[in-house]
Every structure is written in C-alpha cells, then in structure tokens.
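The other protein chains are all here in position, but one chain of the complex has been omitted.
Take a look at subunit A:
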Amino acid sequence: MKLFLKIWRQKNASTKGKMMEYTLEGIESDMSFLEMLDVLNEDLIARGEEPVEFDHDCREGICGTCSLMINGRPHGPDSRITVCQLHMRSFNDGDTIVIEPWRAKAFPVIKDLIVDRTAFDRIQQAGGYISVNTSGRPVDANAIPIEKDAADASFNAATCIGCGACVAACKNASAMLFTSAKVSQFALLPQGQVEAADRVLNMVRQMDLEGFGNCTNTGACEVECPKGISLENIARMNREYLAASVKG
C-alpha cells in the first residue's frame, strides 16, 4: 500500500519542531506499525537523511516504551494494544497518517517522537513500594492467604506498563490513572496496608509537583489504556487519599 505520513520532527528539547511529510510505498498489511517506520527510516538513510527517532524496545506490547500519537489517538486506532502491536492491516492504501509524540508539559520532547517520561519514575519513587529489605527470611509466602478476588484485582492494577498513554489521552494531561494503579495494587494487598496512608499522600504530591493536570473524570485514559486499567482505580485512590488526609 501507499501511505502519506505527516511526522513530528524536532532536533532536541531546545529546538522548535514541525510536521514533515513523507510518502511511502510498498507497505504490506502484515507489517507492524513500527516495522513500517523501519522501512521509512531505511529509505531516509539511503537518501542520506536522518531517520525518524522513536522509542521502542520489546515490540511485543509489554515494556511500555513505544509512545506514538497516531491520528490523534495514543497507540493508534485499535484498542487494548501498544503501537508495536498495531499492524498495517488497520490502515488502507492511500491513507494519510499523522504521527506525533505524547503531548504533555510533564513529558518534554527529547527528539522527534521521543519524550522524557522520568516524571513517572519520580512518582513511583515517592512511595510506590513496600518497605521490606531483602533478608531471605521474611514470612513464608503462604503465611498470609489473600482472597483470590483481591489478589486478581491487585494484579489487574499492577498490569500498568507505564507507557503514558493515559496522560497523552487526557485533555488535562493528568496522571491519575497511572498513579492510582500503583496505589491500588498495594491498597488491595495486606502487605500494602502498613504504609498505605503515606504512600497515597506522597505519590499524589509528587504527581502534582511534576506538572500533571487534574482529573475531570472524562474517562479518556481508560479507553486508551493498552492494558485496560480501570477508572475504578482512580475512585479507589481518591478514597485512600481522603482517608489518609483525615487521618492526617
């Protein structure tokens, strides 16, 4: 198929970027979207131009590295997948495809389609853990039975891959879905109770410091999340936050 691409090009964080147009032919429907970009880059290299830089790594939908806004949607038109799992069979011959980086104040562009998501790391560092040292002598793993439903719900929250699609999808660039997923994972487990109050307060504080916007419950994040993280997590975090604030 033949495609018309409009791609955001930006040299580095301090330079202004712009959309550039490329025409690409010979794309097969069973290529992945990133393989289509590989083809484009090989063409550019052959012409002596600089290839388009984009983040990607596992190419199987689990590492959360790839981060493209495709025709205005994070990870493109299909649901519940990352860009690397998107295949060209989702497009038609002659389509125009607009490709941009995540847009958020807290995710500055590094180059072309690559953004800096270290704000997410700092939110996790603020409290996204259980304080237990490696001793080799903690209690036996089966000493505390955990109700299957709670364990499953915790797992579902823990499946977040930290890609940032929730922020990119949100008109306020809010990181509530991301932050609440981690808060929920621990809030649902007995091991997470001890530090629950400090955790939610510290993580939310850091989230605000990073410059993410507020949540206005539009639910766009849930729709675009490749792992289907539920809005219920945001509700749970709000409850946890309120309880922790009152406890003070």
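Operating definition for what follows: contacts are C-beta pairs under 8 Å (C-beta built on N, C-alpha and C of every residue); 3 or more make two chains touch, one makes a residue touch a chain; residues count from 1.
FYI, contacts and distances are computed from a predicted model.
J.: Given the options "Insulinase family protein", "succinate dehydrogenase", "ABC-type sugar transport system, permease component" or "TonB-linked outer membrane protein, SusC/RagA family", say which is the protein name UniProt records for the missing chain.
T.: Per the UniProt record, the undisplayed chain of the complex is "succinate dehydrogenase".
J.: Using the touch definition from the top, which of A:1, A:62, A:98 or A:244 touches the missing chain?
T.: A:62
J.: Take the complete complex as the reference. Which residues in subunit A touch the chain that isn't displayed?
T.: Given the touch definition above, subunit A has residues 11-12, 28, 30-32, 34-35, 38-39, 42, 44-46, 48-51, 53, 55-65, 78, 80-81, 85, 87, 89, 110-111, 114, 116-118, 120-121, 124-126, 128-142, 144-148, 151-152, 154-155, 158-159, 161-162, 185-186, 189, 191-192 touching the missing chain.
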